[in-house]
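Moving on to subunit A:
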Amino acid sequence: MNRTELLSTVLSLSTEFSPREKTDRPAVLAPVQGLTDLMLKLRDHSELSFDMLTVATAIDWIKEGKIELVYILISSTFKHSLQVGALLDREKPVAPSLSSVWAIAEWQEREIFDLFGVRYLNHPDLRRLLLEDDWNGHPLRKDYVDDFMLERPWR
Partner candidate 1 sequence: MSSGSNSLIQGVSLSQWVGGNAWTDTPWLAFAAVLGGTALTIGFMSLTAMVLVYAERKIAAHFQCRLGPMRVGWHGILQSIADSLKLFFKEDIVPTNTDHLLHALAPALCVMATLLALITIPLSPSISIANMNIGVLFLSAVSGLGVLGILLGGWSSNNKWSLLGAMRAGAQIISYEISMTLSILVVVLFAGSMKFSTIIESQATGWWIWRVPVVGFVAFFIFLISSTAEINRTPFDLAEGESELTAGFHTEYSGLRFAMFFLAEYINLFIASSLGAILFLGGWMPFHIGHFSTFNHLMDLIPPGIWFAMKVCGLIFLSMWIRWTFPRLRVDQLMRLEWKILLPIGLVNLAIAACLILSEYYFFVWNPL
Partner candidate 2 sequence: MEITGMTAATMSNTEVPVSSLDERIKFFQNEPQSALATQEYFVNMGPQHPSTHGVLRLVLKMDGETVREIIPVLGYVHRGMEKKAEYIGYRQQVHLTDRLDYLCALMNNWVMADAVERAMKIELNDRILTLRTIFAELQRIQSHQLWWGVFGMDLGAFTPFLYGFRDREKITAIFEDTMGARLTMNYIQPGGLMYDIHPEFPRKVKDFLKYFKPILNEYDELFTGNVIVHQRLKGIGILDGKTAISVGASGPVLRASGVSYDLRKSDPYGVYSKTQFEVPVGTTGDCWDRYIVRMQEMRESIRIVEQLIDNIPEGPTMVMKFGAKIRIPEGIYYNQMETARGILGVMLVADGTEKPYRLHFRTPNFNNLWSVISMAKGLRLADLVAILSSVDIVVPDIDR
């Protein structure tokens, strides 16, 4: 399945998907509400069969006031991949947990929560993954400020 075919298949799957520009691989945007159902559709579709969640991360678009969740799915049978994005409100980022769809999402979401502060609904064990439990703030946010962190003293 080439890029256009894959995109059209995915877009025909649900009207809630919209194509995403400026990516090097087929990408769609999905709404946050009902993300779990959409992902289940992608996983269980016979021609798509995205059974591996390779990447789950987030991007902090501070100017737009959004946090974009990025999921890159790979099919272990067809070897094609798809990027799914979901835009969250930056000031109150809450998203549904995908840990019921892919087991690994549980820990990837913990990492995103740790570094970006995205809260996941129905997550079995939502706590920080890499930093201490009492860490203040979420370091990968663009406006994260830390006294400990030093700026480069010269160029």
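Candidate entries met the following condition: all candidates are chains of the complex that A comes from, given by their letters.
Heads up, the rule we're going with is that a residue touches a chain if its C-beta (ideal position, glycine included) is under 8 Å from a C-beta of that chain, and two chains touch if they have at least 3 such contacts; residues count from 1.
Not measured: the values here are computed from a predicted model.
> Please state which of the candidates 1 or 2 is in contact with subunit A in this complex.
Only one option touches subunit A, namely 2.
> Quick check on the complex: what are the subunit A residues that touch candidate 2?
22-25, 27, 51-55, 57, 59-60, 70, 72, 76, 79, 83, 94, 102-104, 107, 113, 115, 117, 119-121, 123, 125-134, 136-141, 143-148, 152
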